[in-house]
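Rather than the whole complex, this shows some of its chains in their spots.
First chain written, first letter: the chains are A and B, and each begins at residue 1.
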């Protein structure tokens, strides 16, 4: 079962810059994570952008929608920053014309993969599994749970995604 | 959605003994892995045994079947060594009387979680996701893929689980 993975950046892919002590984006860690998970899922990884999701623009979201529309695979995982993941999910779910017949799962991480204590690998394994079994629609997979796009919010105080 | 996790040992939980340089079992890493994954799935973890799956006896398998039968939760993840995971899956799928109405997913790891290069966290995220979405039955979840119990074998040469 072929799956497309679209990379947009987010906490997932943040790295530490040794020169100035800032977090920044270089390349995605997706291929390395799939290797570590010894994933045998047939995937195509494509990096669309590498941005903090708070900096994601309307045209960035339009690009994600367009890439999901064009993808030959009916099953798509989008890696995304957590702060506006719900917004992008809405853009995908309410696109006109609709993205019919596609199962799209957005996922991310609370802690960058480059940190020892990241939840990224767990979330990636989870998202890749939900996307294989759920019916067409737009979902968020975070920390072992899966939410329909219009039944979830990120609690800014606790950092946790909650069902509505 | 409440899920029961039954721990049986396997590569997942092997540790390094500093005294004699051997791999051995101490306590399960499951709680630590769930913490690392910041899992918000409602789970109950119960350790049934801590054995290498090559050493698993007929009565060990009978115990696993019995515990799945008794579990109040209809969704169960079993962590298990990879060498005889298919055998235990068969024991669960062919139990008499049948384990009706239960979705059971067996998972494990190619490399111990205590090693930096383990696939364990990825597999755990995957198994917890498949178990939430699949219909009743017995499955194996390894390295991003999910197999029905009677459609899979472990290739001993490559170490990879393959569809039959």
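Structural remarks
We adopt the following convention: a contact is a pair of C-beta atoms (placed from the backbone, for glycine too) under 8 Å apart; a residue touches a chain by one contact, two chains touch by 3 or more.
Note that the structure is a prediction, hence the values are computed from the model and not measured.
Of the identical protein chains in this complex, 2 are displayed in place, while the full assembly in this structure file contains 4 copies of the same sequence.
What we mean here is this: only the chains that are shown with their structure count from here on.
Remark: chain A and chain B have CA centroids separated by 27 Å (rounded to whole angstrom). Of all residues in chain A, those touching chain B in their complex are 33-34, 36-41, 110, 117-119, 121-130, 132-134, 141-146, 160-161.
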